[in-house]
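All protein chains but one are shown at their positions in the complex.
We just call them A and B in the order they show up, numbering each chain from 1.
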Amino acid sequence: MSDVTSAPGAASIPGDVSAAEPQARTRRRFRPNGSMIVMVLYLLFLMLPIYWLLNMSLKTNAEILSGFSLWPRNLTLANYEKILSDPSWYMGYVNSIIYVTMNTVLSIVVALPAAYAFSRYRFMGDKHLFFWLLTNRMAPPAVFALPFFQLYSSVGLFDTHIAVALAHTLFNVPLAVWILEGFMRGVPREIDETAYIDGYSFPKFFVKIFMPLIASGIGVAAFFCFMFSWVELLLSRTLTSVDAKPIAATMTRTVSASGLDWGVLAAAGVLTILPGALVIWFVRNYIAKGFALGRV
Amino acid sequence: MNKTVNQKAWFLVLPVLILVGFSAVIPLMTVVNYSVQDTFGNNVFFWAGLDWFRDMLESERMWNALGRQLVFSGIILAIEVPLGIFVALNMPKKGFWASFCLVLMSLPLLIPWNVVGTIWQIFGRVDIGLLGYVLAKLGVNYNYTQNVIDAWATVIVMDVWHWTSLVALLAYAGLQSIPDAYYQAAKIDQASRWKVFRFIELPKMAGVLMIAILLRFMDSFMIYTEPFVVTGGGPGNATTFLSIDLVKMALGQFDLGPAAAFSLMYFLVILLISWVFYTVMTNLDKRDGV
């Protein structure tokens, strides 16, 4: 065992190995495997209907109805032009964006302190309160449609953006509280205590120190509020008629009224997908954790 | 984490309480109010007691809707949960392609629900839709507005298209939380792929899968817009699920009393499920020592 007893000195260990390239494995050939095939098939399944919508939105009505084609023969943007030049169409987008934004801001602002309370303190009835909040996330909008209609009509909020924004807080606030609480639990208490010792007041601590720490959680919560408010139709349609009518509702009306203008309908559909796609792109790195509601 | 007792925390919760109270409690009171009264119009109401509840419990219409609802929720869970797990297992673990898949998969989740309905309404049409056209060319007699089986198939495929990604993303989040050492240990123990799934991945995904299953169960239980746009509840009443039936009753026929009683029972069923959900969730959290 003489090989191990002699201690290798400086000379026996070559110092300079950096010049050499790592051998092998650097060449990688393209080789499809099972996982890739599964993902390609699944994404194809997801994208095909969307592609079809896009395809139709770029055709004229005549082309849609006259024959079947996998891509537009006479590419036209006329359908989009019609939407973007007609206030009764494009105001739908403006209305949707207004109430979705109002709802998101409102939900996050009230959910932040509540989530902090749930994540840090024990207080009388906290568990029941948390559970009760969650039950509202589970409430079927169909149950609330009529009472909401009557409630907001009686207080004069019918057909306003704020009415829809308030109605959507029913399921968004509980969700935001829940997500934020999950993220806040991951922040050690010591940070709070250190800040208080350093002389921060609660509001200053919360805004200056705590909120940056859970920025990703706020992003995820805002994303979900946006998402559920954006996709919801039943309540937003019930609570509006003209001034605050969302784009989704505008679409349903046009389908029956204008004798099925498929091209415009498809173009309107494509335009409703865009804001969502944009938002996803911004939160893509947090999305997986976000869907687990901060519980992973 | 050890929480300190602090009753002042109530002040932090107060804004939520007021807001949700306004949005939830007042309307709910209205529903309760309607459910025990009857009217002959002109806003004259009189006490009806529990008649509406008894009527609804004896109504074949509600039981049929409930039955359809349960079958629907059962089928979509049976498809979406295994499929979602399968997709999650095959997703790229990191890098550009992981983001790419995440973004594309999230896309259906952010499409307004009636647009989802519209997409499939078009997609399934024999004259102008890709799916319907191809099926017709293949000699399948497919028509979702006439044929009950076709209508169900369309509504189910649509829901799978719409929501499988949610299950997949949750499962993916669970998979991402497994430390590398587990996979390395499994290699050293010569565990087969199936055993890695059964003994490492599945147990680690259990928590998020519970969220996925219950979210999907409840959201499918409340489904309204998508099937309404595609089939309008038909043919006949074949795809009239609970929410569709309820809206028909309340806003269509303005049968406020029965609709309110229906609403309350509907809500109670969901409340019961969410209670089970909440209990299971908190127990999971406790067991993992979070």
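Please note the rule applied: contacts are C-beta pairs under 8 Å (C-beta built on N, C-alpha and C of every residue); 3 or more make two chains touch, one makes a residue touch a chain.
Criterion: contacts and distances are computed from a predicted model.
Per the UniProt record, the absent chain's protein name among "Insulinase family protein", "Glycerol transport system ATP-binding protein", "Na(+)/H(+) antiporter subunit B" or "cytochrome-c oxidase" is "Glycerol transport system ATP-binding protein". Taking the complete complex into account, B:Gln184 is the one of B:Asn33, B:Gln184, B:Gln253 or B:Thr279 that touches the chain left out. On the side of chain B, the interface with the absent chain consists of residues 179, 181-182, 184-185, 187-192, 195, 199-200, 202-203, 287, using the contact rule stated above.
Just so it is clear, only the chains that are shown with their structure count from here on.
Between the CA-based centres of chain A and chain B the separation comes to 17 Å, rounded to the whole angstrom. On chain B, the positions that touch chain A within their shared complex are 1, 3-10, 12-13, 15-17, 19-20, 22-24, 26-28, 30-31, 86-87, 89-92, 99, 101-115, 118-120, 122-123, 127-131, 133, 161, 165-166, 169-170, 172-174, 176-177, 207-208, 211, 218, 221-222, 224-225, 229, 242-244, 246-247, 250-251, 256, 259, 263, 266-267, 270-271, 273-275, 278, 285, 290.
Interface of chain A with chain B (complex): residues 34-36, 38-39, 42-43, 45-50, 52-53, 56, 64-65, 68, 70, 106, 109-111, 113-114, 116-124, 126, 129, 131, 133-148, 150-151, 166-167, 169-170, 173-174, 177, 185, 189, 227, 230-234, 238, 247-249, 251-252, 255, 262, 265-266, 269, 272-273, 275-277, 279-281, 284-285, 287-289, 291-293, 295-296.
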